[in-house]
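Missing here is one protein chain; the remaining ones are kept as they sit in the complex.
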Amino acid sequence: MNIEIHHRPSYALAEVSLDEGEVIVAEGGAMVSMDSHITIETSTGSKGEGALKGLMKGLKRMVAGESFFQNRFTAVGAGGHVTFAPVHQGDVTVEELSQSTLFLQSTAFLCSGPGVDVDAKWGGAKTFFGGEGLVMLRASGTGPLVFNSFGAIKEIEVDGEFVVDTGHIVAFDENLNFSVGRFGGGWKSFLFGGEGLVCRFSGKGRLWIQTRNPVEFGQLLGGKLPPRS
Amino acid sequence: MRIEVEARPSYGMAVVHLEDGETFIAESGAMVAMSPAIDVATRFNGTGTGGVAGWVVAALTGLARKFFAGESLFVNEYLAKSGSQQVMVAPPLVGDVEHLSLEGNNITVQSTSYLGSTKNVNVSLVWGGFSMLFSKEGAFFLKCGGNGELVINSFGAIEKVTVDGSYTVDTGHVVAWEGDLNYQLGRAGSWKSTMLSGEGLVMNFSGQGTVWLQTRNLGSMLGWIRPQLPT
Partner (left out) sequence: MEHSIRNKPDFASVHLLLDQGEQVVTEAGAMMGMSTDLKMETNMKGGLLGAAKRALGGESVFLNTYTATSDGQRLDVASSAPGDIEHLSLSTAPLMVQSGSYLCSTPGVQVDSKWGGARTFFGGEGLFMLRCSGVGDLWISSYGAIHAIDITGTYVVDTGHIVAFEDTLQFKVRSVGGLKSLFFSSEGLVCEFTGSGRLWIQTRNSGSLAGFLHPFRPVQSK
């Protein structure tokens, strides 16, 4: 499998070249184009663990705001290629997981190799975003993990302490300590400071942030659009 | 203090480096990330000189900014409590960010294009004239002057145009202009053209100076996405 990212950093597109028999798993709606050797299978990501477990995983992903189904793209009869794009404007990057774990904001997941497990129900999943419809996913296993940002991605090597507005978090290493809380100290900052929740990271590890906040963007534009029923 | 802008022109973000005791003021909601030794104070986005009367003036001008200029009601002041601190700020819309150093000169900024500044920059509300009420951008601008740093943002990329004589700009594409330039509001083409053409008001600039434009127009973008919204 070979993954190339084009048109970084503004409107990145992921191009995946598969050898015959290889599989890439992508969130529903991400496919842009593909050649004739690719077949698609809609699945709940069960990975052969039994129907019930598969259904549970699917439901967890629905809670996360991810599409219920993940599509499996397989090259059949010959090698093939397929391109994926995220919903939001911005960048796409690939991380190779090697029996390791990365935490990932739910709208950031684009696609991954079949050996990467994506979980939305771990302990801290819902604590980051205050009910804005986002959760923090936990991606672990071995293989490529392709994720996107809204805006530009900035990788930060945390060594000590660092504070980030949670809407700007894309991903972070599992070895970072984190604590989610209100912005600033006083009631005034919380109510009027305009920031939502912030996350205080400490320790040593990598953190990826995005230079735009999807919820803030949605609220600004949504407010200027005609009402819905 | 040092200001660097990253990710231009698509998703610009200003990284403000502060030494012990230095302050930066930014629109509320703009903070992306910051180092731990920074104190944040939230205050009304208005001009006041202290005391109860000052507080009232600040509140009133803050409200005026909110309702007429679309500015947020509050700003945050970031104060570094030790050396080598950083605060990263970005606007909500996609587009560019630019850092300008003021040295006693004035720059007039479209109200939604103000992102942040240092305390020694004086930001005051300026009335744009009655015709501007008909523009979608509103009738107020922000006049920024003094000696200090100013950070502006745009929807789209920022294009600098050097005006030497005259130049006409669609009002939705104006970010800022140098204080010395004159402008007159007008229509692109005849009144029929204005009603039908999709071109709204224009500003006819004259004189010598720089105009900062943005390569996208929020009204047009909303018009483009609207027919595709689910019913």
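As written, the chains take the letters A and B, and residue 1 is the first residue of each chain.
In this section, a contact is a pair of C-beta atoms (placed from the backbone, for glycine too) under 8 Å apart; a residue touches a chain by one contact, two chains touch by 3 or more.
Given the structure is predicted, the values throughout are model-derived calculations rather than measurements.
When the full complex is examined, the chain removed from view is found to touch A, B. The residue touching the chain not shown here, chosen from A:13, A:94 or A:156, is A:13. Along chain A, the points of touch with the absent chain fall at residues 6-7, 10-13, 28-29, 31-36, 40, 42, 67, 69, 71, 85, 87-89, 133, 214, 218-219, 221-223, 225-229.
The missing chain lies against chain B, touching residues 9-10, 94-96, 156-157, 159, 161, 166-170, 173, 188-189, 192-193, 196-199, 204, 211, 213-217, 220-221, 223-225, 227-230.
Keep this in mind: only the chains that are shown with their structure count from here on.
Those residues of chain A whose C-beta lies close enough to touch chain B in the complex are 9-10, 89-90, 151-152, 154, 156, 160-165, 168, 183-186, 188-189, 192-195, 200, 209-213, 216-217, 219-221, 224-226, 228-229. Of all residues in chain B, those touching chain A in their complex are 6-7, 10-13, 27-36, 40-42, 72-74, 76, 90, 92-94, 218, 222, 225-226, 229-231.
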